[in-house]
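So the structure is just underneath, and the comments pick up after that.
Let's turn to subunit A:
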Amino acid sequence: MVEQTLRFRDDEPVGDPAVTVDAFADQSNATAVRIEPGDDARALLPHLDRIALVEVNFPAYTDGRGYSAARILREHGYTGELRAVGDVLVDQLSHMRRCGFDSFAPEQPISAEAAARAFTTWPEVYQKTVDGRPAIWAKRHPA
Partner candidate 1 sequence: MKTGEIKIITGNDLRTGDVVWWTGEGWSRHVNDAVEAGEHAEAVIARENAKQIVTDTHVIDATRTAEGVRPAHIKDRIRALGPTVRLDLSLKPADPDAGTWVI
Partner candidate 2 sequence: MYQYDQYDQAMVDARVAEFRDQVERRLAGDITEDQFKPLRLKNGLYLQLHAYMLRVAIPYGTLSSRQMRMLGDIADKYDRGYGHFTTRQNIQYNWIKLQEAPDLLADLASVEMHAIQTSGNCIRNTTADQFAGAAADELVDPRPYAELLRQWSTFHPEFDYLPRKFKIAIIGSETDRAAMKLHDIGIQLVKNDAGEIGCRFYVGGGMGRTPMIAPVIGDFVPPLQMISYLEACLRVYNRHGRRDNKYKARIKILVHEIGADEYRRQVEEEFAHILTLGLEPPPAELERIKGFFADPAFDPAAPDELDLSDPDFALWVDQNIHAHKKPGYAIVNISLKPVGGIPGDATSDQIRLMADLAKDYSFDELRVTHAQNIVLPHVRKADLYTIWQKLEEAGLANANLDLIGDIIACPGLDYCSLANARSIPVAQKISERFGDLGRQRELGELKLKISGCINACGHHHAGHIGILGVDRKGVENYQLLLGGCEGADTSLGQITGPGFNEDGIVDAVEKVTEVYLAQRAPGERFVDTFRRIGMTPFKEAIYAKETANG
């Protein structure tokens, strides 16, 4: 299987295999964990400081639970790698980035150029999320 990961971080990728959320609770030395759509991302919150990679699986792009999982982790201070895996299409990249994903391992490879274009789709954004982009309302009313 061709592994193609688009990564937007400067640190070294984690080599450890990601374990399930259940297994993670029992393995005090695991540093990588994989969230399935039905998992509760909040179960990881007590352990954020020892996690270096969270993979969020999208078995189908239409299942949007992973967006909330990602944001919840970032909102609670998670700074490690947050990787979207599975049915990740170019049309979703921009929203995923806005929800805190900083790496992507799509089943169907996406070229770096197509990804770069996707990230510039929206010149502005209406909402404040976890990606640090100022919302339009913030630009309208500079502090």
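The set was built so that all candidates are chains of the complex that A comes from, given by their letters.
Couple of notes before you dig in:
Definition applied: a residue touches a chain if its C-beta (ideal position, glycine included) is under 8 Å from a C-beta of that chain, and two chains touch if they have at least 3 such contacts; residues count from 1.
Quantities reported herein were computed from a predicted structural model and do not represent experimental measurements.
The candidate touching subunit A in this complex, chosen from 1 or 2, is 2.
Contacts from subunit A toward candidate 2 in the complex involve residues 37, 61-65, 67-69, 71, 75, 91-92, 94-96, 98-99, 121-129, 135-137, 139-141.
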